[in-house]
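Removed: one protein chain of the complex. Kept in place: all other protein chains.
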Amino acid sequence: MQIIWQPKIALIFFLLIFFIIYFFYLSGEKKYKKDTFQTMAYFSGKTPSQNIKLQNIYWGFFEDFKKLYMFLAKIQKENSNDYIFLFILGSIIFLLALSL
Amino acid sequence: MFDVVLKFIMMLIVIFGSVFLGLFFKGIDRILSAKMQRRIGPPLWQPFYDVRKLMIKESVIPKGSIKWIFELFALVSLTASILILFYIPILGKSILGNSGDLVLIIYLFIFPGLSLVLGAFSSNSSYSNLGGQRLIINMLGYEFPLAIICLTPVWLVYKKGFSNIFSLNTIYEHNVWGLTSPLGIIGLLLESIVVFFVIAGELSKTPFDIDTADSEIAGGVLAEYSGRNLAMFYMAEAVKMIALASLFIALFFPWNIQGNFGIMFLVYLLKIFFIIFISSTLIKTVTSRFKISRLTRFYWGYLSLFAIIGFLFTL
Amino acid sequence: MINFIFLTVIFLIIIGLFGTMFKKNLIKLAMSINIISNGVNLFLISLGYRQGGIAPIFTNAPNLKMVSPTPQALILTNIVINLAVTAFLLSLSILIYKKEKKL
Partner (left out) sequence: MTSHLIILIIAIPLLGAFLLPLLNKFGKRIKYFWLATVLGLTDIFSFFLYLLIIEKGEVVYTLGAKFPLLVSPQGFPIRIILEADALSGFLSFIFLSIIFLIFIYSLKILSNYSFLDKFYVLYLLLTVGILGFLFTGDFFTLFVFYEISSITTAGLIAFFRSEECFKSAFHYLSLFAVGSLFLLFGIGILYSEYGFLNMGIIAKVLQFSFLDKVALSLIASSLLLKAGVFPFYFWKPEAYKVSPISAILLSIISSLSAIYILFRIFLGVFGVNLIFGWILILFSIFSIFMGIFLAIKENNIKKILAYLAISELGYIILGISSGIVMLNNDFGFKAIQGGLFHMVNDILDIGLLFLIIGVVIYITKSKNVLEIRGFGHKYPWLAGFFLLGVFAISGMPPLNGFASKIIIYESVFHLSPVLTIIGILGSILILAILIKIFAIIFLGISPEKYQPVPKTAMAVIFVFAILMISIGLFPGQFTSFFINPAAEALVSQQNYICK
């Protein structure tokens, strides 16, 4: 029988499971002491500023591709000479590939 | 009307059964890894006590966090992991088998990790932020070998010319090992080794648990979660273990002795135990944690290399 | 004779491309784009060439042989477009010069 992706069935079952679990979830404890020391985020050492910089968030991922990023940053400077040079280079590559 | 009721009951069985099984195997896993480190370890039903205790404790919402994201994604992670089990053929046809396939399951596996990451980012503490970033790096890592492994059986089924090759039911019926040449068998063996590492990575067990690294970032992703939200994530992780194990059983180890339902279910439990023992208990006690920058190199370098070699063997 | 024209076309285009790729000055860049455009126009004109044909004006055309009119129509539009592009480029370089004091 041909597999056709039916999103409606998936959504219905997702919601059914969600409600059953929500029903179980409600039996848990809801109250907590608001605005006390309990809700402060846990810091073991000196408390840094509330927001840490998320900019270079994929530090681990970059480490392995450091050389590639250096190369990419080098060839792509923002001026029209480089743009036109890259465009002509690309169309020459395209022509060579096409004429194989 | 009758089969709707039947389906509803089946659904209830699968939901509570998967949660029960997940916590049960989590208990066994903790006892075995304790025994391997020559300590006694917690009683068998410890995970159930944990869940009950968590349900009673207060579930604190951290001050700076957004309430609806914080709680919604705790529930979403549990529902998504249970929904995966609906699409995996455990002992025959899967419940929703004819409306979803392998690509859907690969994407559904992203949901629990994703909701963990969103929960961590929304709980506004630098430890959980760090944990969330590391979990994304972990997810980026294991997706590549996971995709290769899941698609090799599809390739084998495709080579044999079966119809709708992506549905798990066809893969489950045609035993993958029987479809290939002897060279392919070696390739599949290689891939099944990679399977165990991918399961360890996806459950973020020790060599890959950079996100809940207790020594480095104090509980990491779930630092700010408590009470019933933490219970949800706890159960989601247990169910995900069962879902992953049964996915790879359906793909790589589908043998089963023909008996009545009880024996076949028992064999299925034994297979799950076998996979979970190797992938999470054995690897957890043997290896130590990866440095973050070495993690991607291990995933995309060695693991996917073996997976690709295995895949090429099966060509 | 024909390939002599194509040589000049290729020559013009190469000069223009050289100008755009290696000249930093914005005005020179606009000029070299103009050169490429003229090169392409020359190429199009040379396609419609007939031996000894006259300009394709219909009044005295019935007895004499005309040069084919379609490429000339193309070139008219291309010249207009090139005018618009160069005007825009030069006005942008004026604005850049006003702010940055060097081209």
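As written, the chains take the letters A, B and C, and residue 1 is the first residue of each chain.
Methods note: a contact is a pair of C-beta atoms (placed from the backbone, for glycine too) under 8 Å apart; a residue touches a chain by one contact, two chains touch by 3 or more.
Quantities reported herein were computed from a predicted structural model and do not represent experimental measurements.
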Across the complex, visible chains touched by the hidden chain are A, B, C
Among listed residues B:L54, B:L130 or B:V154, the absent chain is touched only by B:V154
Out of B:P89, B:G132, B:G187 or B:P207, the sole contact with the unshown chain comes from B:G132
Across B:I56, B:I110 or B:L183, the one contacting the chain not displayed is B:I110
Those residues of chain C that touch the unshown chain are 13, 17, 20, 26, 29-30, 33, 36-37, 40, 43-44, 47, 70-71, 74, 77-78, 81-82, 84-85, 88-89, 92-93, 95-96, 99-100
Against the hidden chain, chain B presents residues 64-66, 68-69, 101, 103-104, 106-108, 110-111, 114, 117-118, 121-122, 124, 129, 132, 136, 139-140, 143-144, 147-148, 151, 154-155, 158, 165-166, 311
Across the whole complex, the chain not displayed is touched by chain A residues 4-5, 7-8, 10-11, 14, 50-51, 54-55, 57-58, 61-62, 65, 68-69, 72, 76, 78-80, 82-84, 86-91, 93-95, 97-100
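Heads up, the rule we're going with is that only the chains that are shown with their structure count from here on.
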Averaging C-alpha coordinates per chain, one finds the centres of chain A and chain B separated by a number of Å equal to 21
Here the gap between chain B and chain C, centre to centre from mean Cα coordinates and rounded to Å, is 64
Distance in whole angstrom between the CA centres of chain A and chain C is 48
So chain C residues touching two or more other chains come to none
Expected list for chain A, residues touching two or more other chains, is none
Chain C residues touching chain A in their complex are 17, 20-24, 29
Touching chain C in the complex, chain A uses residues 79-81, 84-85, 88
Per the touch rule, the chain B residues reaching chain A in their complex are 11-12, 15, 54-64, 75-76, 78-80, 82-83, 86, 96, 98-101, 104, 123-130, 133-134, 136-137, 140, 163-164, 166-167, 210, 218-219, 223-224, 227-228, 231-232, 292-293, 295-297, 300
